[in-house]
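For this view, one protein chain was removed and the others were kept in their places.
So, chain A:
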Amino acid sequence: MSSRKDQNAAARMVRDQIAKEQRRKRTMWISIAAVSALVIAGLIGWGIYAGAKTTEFTAPKGANTAGNGITNGSGPVVVDEYVDFLCPHCKTFHDEAAASIDQLAADGKITLITHPVAYLDGASTNRYSTRASAASGCAAEYGKFTAFADVLFANQPAEGGAGPTDDDLIALGRQAGLGDDFAQCVRDKRFVNWAGHVSEEAGRAGVTGTPTVLVNGKPTQASAATIAAAVAAAAGATPSASTS
C-alpha cells in the first residue's frame, strides 16, 4: 500500500514536525530567559528603591510640627516654599524674592515654611542637594537657617559637577555666623535622613519641581509680587504699600 515515495514523504513530514517542535521549544526557552532578565531588572530597581527609603529621622529645631520644613514668623497666612539649593531657578527666585518674603514673615503677615528638598542629587556628582539640605537642618538647629540659606544661594555651584564638600559647607556656615557645633552636626550627617524625609513629603504633596510656592496651599508663581498679592488676597486685605 505504501510506496517508497509515500514513505519518503511521510518521513519528511515527521522531520518537519520534529523541527517545528524543536523550534517551539527553543522559542519557549528563549522567552523564559528574556522574561527572567526583565523580572531581575525590575527587582533590582525595586530593591534599590526599598533600600533607599528613609526610615528614622529627627527634625531640627525650628521645624514645623510635621517636621518637613523650617518655619519663619507666625503670621496667619501660610506660605510654603520648596527649594533645592542646587536648582538655578531657586537661586533666581531667592535673589529676587527672599528679602520681601522674609519681611512679610517679620511683619507678622505670614508663617513661612521653607522645605529644603533634595530633588537634584542626580545633578551633582557628590549628592550636593542632600548634603546642603542636611546642613541647612544643622543651621536651623543652631538658629541660623535663613542666614545659611542666603550664603548657600550666594555660593551656588553649577549643576553637573561636584558641589561643595562637607568641609566647604562648614566654611560657608562660618560666613553665616555658625560655629563648631554646626560643623560637628554636618560631619555627623545628623540631618541627612531628615533631608530625605523633607523630599519624600514634598513628593507626596505633589511637588514635582522646584521652586514651588504655595500660599495657604494654593500654587503661586514664585516671584515677590505674585506672592505678596496672593498673601494679601488670602489675608482679605489690599496689598500694602511696603510690598508694591
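In this section, a residue touches a chain if its C-beta (ideal position, glycine included) is under 8 Å from a C-beta of that chain, and two chains touch if they have at least 3 such contacts; residues count from 1.
The working rule: contacts and distances are computed from a predicted model.
The UniProt record for the undisplayed chain lists the protein name "Methylamine utilisation protein MauE domain-containing protein", from the options "Phosphopantetheine binding protein", "Methylamine utilisation protein MauE domain-containing protein", "Amine oxidase" or "ABC transporter permease". The omitted chain makes contact with just one of the residues A:Gly42, A:Pro76, A:Gly161 or A:Gly217: A:Gly42. In the full complex, chain A touches the omitted chain through residues 14-15, 18-19, 21-23, 25-26, 29-31, 33-35, 37-38, 40-42, 44-46, 48-49, 52, 89, 119-122, 199, 203-204, 206-209, 212, 221-222.
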